[in-house]
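Below is a slice of the complex: some chains, not all, each in place.
The letters A, B and C name the chains in turn, as written, and every chain counts its residues from 1.
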Amino acid sequence: MQKARRKKASQFPPEVLAVFEDIKRTRNVPDVNNFWKYLARDPALLARTWQDVKQVMAPGALDPLVKELLYVAVSVTNGCGYCIASHTAAAHKAGMTEAMFGELMAVVALANATNRLANGYRVPIDAMFEP
Amino acid sequence: MQKARRKKASQFPPEVLAVFEDIKRTRNVPDVNNFWKYLARDPALLARTWQDVKQVMAPGALDPLVKELLYVAVSVTNGCGYCIASHTAAAHKAGMTEAMFGELMAVVALANATNRLANGYRVPIDAMFEP
Amino acid sequence: MQKARRKKASQFPPEVLAVFEDIKRTRNVPDVNNFWKYLARDPALLARTWQDVKQVMAPGALDPLVKELLYVAVSVTNGCGYCIASHTAAAHKAGMTEAMFGELMAVVALANATNRLANGYRVPIDAMFEP
């Protein structure tokens, strides 16, 4: 079942190919990456996931580079190897420099450390931070 | 022992007060928040953590607002209540608008979802994403 | 020390072999999978873990397929590669169809996303959900 990625394009159903076309057009890439080929095992999940990605990652109040940095920060925190690889590449494409990457890693490491210090010391929320 | 936060300033040792002064001066705030008062139970840990925070969160290749957004993204992913409260406040102070917050949450939610899809579908890393 | 898995059966102590036999009999399989061979480094841990697995995964108020789906959901959330591989296989053996797998992944992705939205928006628990 996991062999889906070795399928030729002609073997995917039309509703999957339509999503693939929209991904290629939106991102201006010649092929979709493995993530989408694997999700194609469930066409409804594929379509819904792509709609979410397309809407959420579009330019808005935050620019695409910042969104990719956030994606890398979450993926590194969760330890998702595939997502770290693919979104680090996407962040570089969106303009992330080597210096930015170093600072991104530094903030992610620091936040993961201080999250645990706050847990371990059982720090009560200051009144000024309450909603 | 957890009663440290109720201490009056005069009850903290001088090396702790020196760190508190530097935090107040650097951030231009009248008092330090609970996190630092609790860490003061271990003056060496307090001093080292503040040095790390001061260096990492200073403006650099990434501006302070982006760094705070990243901090919130990690804290939300880890579910650290104190850190979510304090860094959301810090992000607002650094210029985060309501629209930015909504997009930040949307990216964090999406990344947490797709991280699991990549895990569950056991997606192999594309050759183009390999280092 | 990690070479344990390459041991021949005759090299394992009797109390380990007894556990292996019970696993094979209970599951009707010709050999135990790597997980058990590695745990055999600590015979007490092996025996206790197998007892827990045998009791917890037996049919009860929840049927074995549902229990395997839950196992996959936790393993995918934690990103444990070995457990995702072995319990996805076990779920298929227990009757998971391709359509069920797609829905399982969809629920896991959604829950991981909304868990973070609840964290980030700091949503207070409704009175009706309080115990």
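Note that in this section a contact is a pair of C-beta atoms (placed from the backbone, for glycine too) under 8 Å apart; a residue touches a chain by one contact, two chains touch by 3 or more.
The structure displayed is predicted, hence computed values, not measured ones.
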## Note on the structure
Given 3 displayed copies, the complete homo-oligomer in this file holds a copy count of 6
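Basically, only the chains that are shown with their structure count from here on.
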#### Entry: Chain at the geometric heart of the assembly (C-alpha centres)
A
### Query
Whole-Å distance, chain A centre to chain C centre, using C-alpha means?
27
## Note on the structure
Between chain B and chain C, the Cα-mean centres are separated in Å by 34
#### Entry: Euclidean distance of C-alpha centroids - chain A vs chain B, Å
21
#### Entry: Residues within chain C bordering two or more other chains
79, 105, 109, 122
### Message
If we count contacts the way the header does, which residues on chain A are in touch with chain B in the complex?
### Response
2, 5, 33-35, 38-39, 41, 45, 49, 52-53, 56-57, 60-62, 66-67, 69-71, 73-75, 77-78, 80-83, 85-89, 97, 99-100, 102-104, 106-108, 110-115, 117-119, 121-126, 128-130
## Note on the structure
The chain C residues in contact with chain B across the complex are 72, 76-77, 79, 81, 84-85, 88, 104-105, 108-110, 112-117, 119-122
#### Entry: Residues of chain C that touch chain A when the two form their complex
79, 98-99, 101-103, 105-106, 109, 122
